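First, the structure itself, so that you have it in front of you.
The complex is shown incomplete by one protein chain, all other protein chains being positioned as in the whole.
The block that comes next holds subunit A.
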Amino acid sequence: MIDFRLDDEYEALRKTVHDFAQSEVKPVIGDFYIREEFPYEIVAKMGEMGLFGLPVAEEYGGMGGDYFALCLALEELARVDSSVAVTVEAGVSLGAMPIYRFGTEEQKRRWLPSLCTGEALGAFGLTEPGGGSDAGATKTRATVDGDGAEWVINGSKSFITNSGTDITGVVTVTAVTGTKPDGGKEISAILVPAGTPGFTVAPKYSKVGWNASDTHELAFDDCRVPVENLLGERGRGYAQFLRILDEGRVAIAALSVGLAQGCVDECLQYVGEREAFGNKIGAYQAIQFKIADMEARVHSARLAYYQAAAKMLRGEPFKKEAAIAKLASSNAAMDNARDATQIFGGYGFMNEFPVGRFYRDAKILEVGEGTSEVQRMLIARELGLK
């Protein structure tokens, strides 16, 4: 029979990150969020704990864990705050993992040690102003300069997490580098170090949620990097980032489950304190049923991402499971955030209570790293529907 218990070391990690999130993040993150400020101190502490290096081998400065360890950490962080969680998620699954999976030995040695300790943050530039889910619509171009020594990149990228912090080290950019034999676009991934001339980071966006995380539009204007900065094989950029996105979906699912669980946590505490019509509101069935639904959603979504992660770690195809996990858990996050703010009544609309923040943070989960529509498309394709 399937044993759903976590192994001791995973449980110890989950508990450690839980304690960290409750003690170090929860008391202060609301203020960062309202000020729309990136929490460098918290990022540094998470770096000391090794959270940015969880799935990376020790020889590159990582923790020698795996992707599931990362997911557990993300869930516990997002249970308290999504901005902090997505900073780790993007830093690891989009920043470090492409280099770890597809980089040369030299690229790994150059970038991974500082990315794993959180001293530097990595970002992944895929989405463009005119194309998110339609990655084939990539317009950013990279050409090899006359003497063959440099890539010259031109174009722009949108909604790129971790791309403009004081500690951003490198952005992996996808660009059209030629035409494939079948006439399609040849897309490759290229490493662009922060501060490279011609690489401009626009002022940060004003966002509905994730307000303590760092998101920018990026512009590349005759931006030159050495040809050695090609990440992985030329023309394999598309295939590479699909693998990265499949993994990332499981990570976003874990983050969504965290938010959905955070809603349950906050509500359980609140309904035991708040009184109305002579009783604690937790005594009313209308409230109990809402919380029971919330718990059922988060529980189901958690099982979905655990199972997707298990298949990933076993090296089996997990595209469908990742899409299901992401779809189910982002739904759970949205639904739980709506129910939680309803239970909190007027206080749910106030920034001083976490549930209002959860409500604002939940929306992007149905959009980022593949919209819910894209997840449905993937599931349908995996079922053989064409």
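Methods note: a residue touches a chain if its C-beta (ideal position, glycine included) is under 8 Å from a C-beta of that chain, and two chains touch if they have at least 3 such contacts; residues count from 1.
Heads up, the rule we're going with is that contacts and distances are computed from a predicted model.
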* Asked: Of the candidate names "Aerotolerance regulator N-terminal domain-containing protein", "Biotin-dependent carboxyltransferase family protein", "FecCD family ABC transporter permease" or "Electron transfer flavoprotein subunit beta", which one corresponds to the UniProt protein name of the undepicted chain?
  -> "Electron transfer flavoprotein subunit beta"
* Structure fact -> Among listed residues A:E58, A:D134, A:E275 or A:E373, the absent chain is touched only by A:E58
* Structure fact -> Touch assignment to the omitted chain, from A:M49, A:C71, A:A90 or A:V171, lands on A:M49
* To do: Using the touch definition up top, pick the residue from A:E9, A:D145, A:E275 or A:E373 that touches the left-out chain.
  => A:E9
* Structure fact -> Those residues of subunit A that touch the unshown chain are 8-9, 12-13, 16, 19-20, 45, 48-50, 54, 58, 63-65, 69
